[in-house]
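My questions will all concern the structure given below.
One chain of protein is taken out of this complex; the other chains stay put.
Chain naming follows the written order as A and B, and within any one chain the residues start at number 1.
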Amino acid sequence: MNAVLVSVRELEAGYSRDSAAIRGVAFEVAGGESVAVLGPNGGGKTTLFRALLGEAPHQSGEVRVEGGIAYVPQTERSRLDFPVSALDVALMGTYASLPWHRRIGKAERDRAREALRRVGLSAEEGTTFGSLSGGQRQRVLIARALARDARVVLLDEPLSGVDAVSARLVGQVLDELRAEGRALLVSTHDVAEARGADKVLCIHRDQIAFGTPAEALTAGALAKTYGSELVLLPDGSEAIVVQHHSHE
Amino acid sequence: MIEALADPFSNGLGQRALVEVLVLGAACGPLGVWLVLYRQAYAAESIAHGALPMVVLAALAGVPLVLGAAAGALVAVTAVSIAGRVRGVGRDAAVAVTVTMLFGAGALLALAPAAPPRLEELLFGDPLGVSTAEVAVSAAIATAVLVGLARNHRRLAVAAFDPLSARSLGVDPRSVEPLLLALLALTVLVALQALGNLLVVALLIAPGAAALRVTARLEPALGLAAAIGVSSGVGGLYLSHYLELAAGAAIALVALGSVLAGSVIRARIPAVA
Partner (left out) sequence: MPGPFEFEFMQRALLEIVLLAPLSAILGTQIALRRLAFYTHGVGTATFPGLVVAGPLGIPPALGALAVAGAFAGGLGRLGRAARLAGDSATALLLVAALAIGIVLASDVYESGAGVDRLLFGSLLAIGTPELAFTGAALVVGLGAAALWRRAWIAGGFEPGTARSLGMRQRPADWGLLAAIAVAVVAALDAVGALLVGAILVVPAVTARIVARSVRRMEALTGVLALIEGVAALWIAYEVDAPPGAVMAVLGGAVFFTAAVARRLGLVGA
């Protein structure tokens, strides 16, 4: 059994005390484990990540992260007009371990290049970030997290709007990271994607379920997570419409 | 030919002006790249405007203008941040109110019968009027600005590119904007003497905007912007000398011309992008 790298207790977070976006969140992630964070858009997945990063404007409860944390944002949120190449972005992953007075040297460059190679973008290292495809940009941001060399990696919907080649490469890299003993938290609103993870955290303002896919992805939990949205059940291809239950 | 090149700088006035614009261009150019990337052009424009009343007071009291400008920039930054905290008032509106008010106050002071008739110099600047001491102060401040930019280079880059991830990369994104405004205020101090209240923004924004037209890499853009800033200053002095234009306006026009040139270069040689 690997050591616990992320431990969260009684977490409440949001923009202010009056309007917490998430509450009652408690879970643990060990090294080598991947956790799918499942919930609808606006259900609090991004707020949870911001709280793990210590970035939520308001948060209470306990959050413990061991061995550094890397974050891979959705590529639509990064600036396409910024004058950087793929290599420049990957190099940003080395900044945290580099004192300001030291210039970026061969060691850092090698680390960034190796990260780009792992996501299949060695040939694109000189290309401007904004002119890469959406899937390639996503992989560059993953390379930056690889260069960061953190034990915990957060990925915000890494497969949404990504081409098939990129999706396959991203999946491969995530498997490698898991094999290296890192803890992965991957947010998604796709139930099928969540089924592939070691554990699933269902979240819709409140924490609805946490456990193995079989434990967490029950019809009841999905109904609570998605309200009245159309849901694909994990045990078959049957589509149902669940009536909305008010949580207010 | 050499005589024609050397002629504008044959006397002390011209030599001091030359050093002043070299120092100024070298600091304004790289800072401008960040101002453009952080979309702080309005702040650049308004800190210069907002400093006017204190600058006029300094002129009235006979103390060095740079002291007035320092106090003025401090007042402007403070007033903008106070107004911006009023609920329902956005940063844009807060800047508009405080700057209009401070600029109006400056104009009232400057146009008062007791004031020396120097308003136009304060508004439009005069690099040919700087003293040796003023040049020395400019050089010291410009050096401080460049050191500040170099020292915080990675922090500025990470927070501008992707503020959400900044903390996970070891950067506190909230520390970046105050830092940029502080460096801006320092630069405005220097630039006010040469370019005056109204034209500072030309040298602050144009070289950065032009450099970002020509290159899609950060470090080359910073170097290029410094080069464009310096050449705008020197080119403006030549233009002013030979066409007998106001020096501040001439420098501003050359700097602005560099943006057009940058766009043309980009259109002709798409490969540089």
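Simple rule for what comes next: a contact is a pair of C-beta atoms (placed from the backbone, for glycine too) under 8 Å apart; a residue touches a chain by one contact, two chains touch by 3 or more.
Keep in mind it's a predicted model, so treat the numbers as computed, not measured.
Every shown chain that the unseen chain touches in the whole complex is listed here: B.
If you put the hidden chain back, the residue from B:L128, B:A221, B:V234 or B:L256 that touches it is B:L256. Of the candidate positions B:A26, B:A58 or B:V95, contact with the unshown chain belongs to B:V95.
Checked against the hidden chain, the listed residues B:A4, B:V63 or B:L108 yield one contact partner: B:L108. In the full complex, subunit B touches the omitted chain through residues 35-36, 39-42, 44-45, 82-83, 86-90, 92-105, 107-108, 111-113, 119-120, 123-124, 198-199, 201-202, 205-206, 209, 213, 243-246, 248-250, 252-253, 256, 259, 262-263.
Keep this in mind: only the chains that are shown with their structure count from here on.
The centroid of the Cα atoms in subunit A and the matching centroid in subunit B are 41 Å apart. Those residues of subunit B lying in contact with subunit A across their complex are 37, 151-155, 157-158, 160-162, 164-165, 167-171, 212, 215-218, 221, 273. Within the complex formed with subunit B, the subunit A residues making contact are 50, 53-55, 69-73, 77-79, 82-85, 88-89, 92-93, 95-98, 100, 128, 130, 141, 144, 148, 150, 154.
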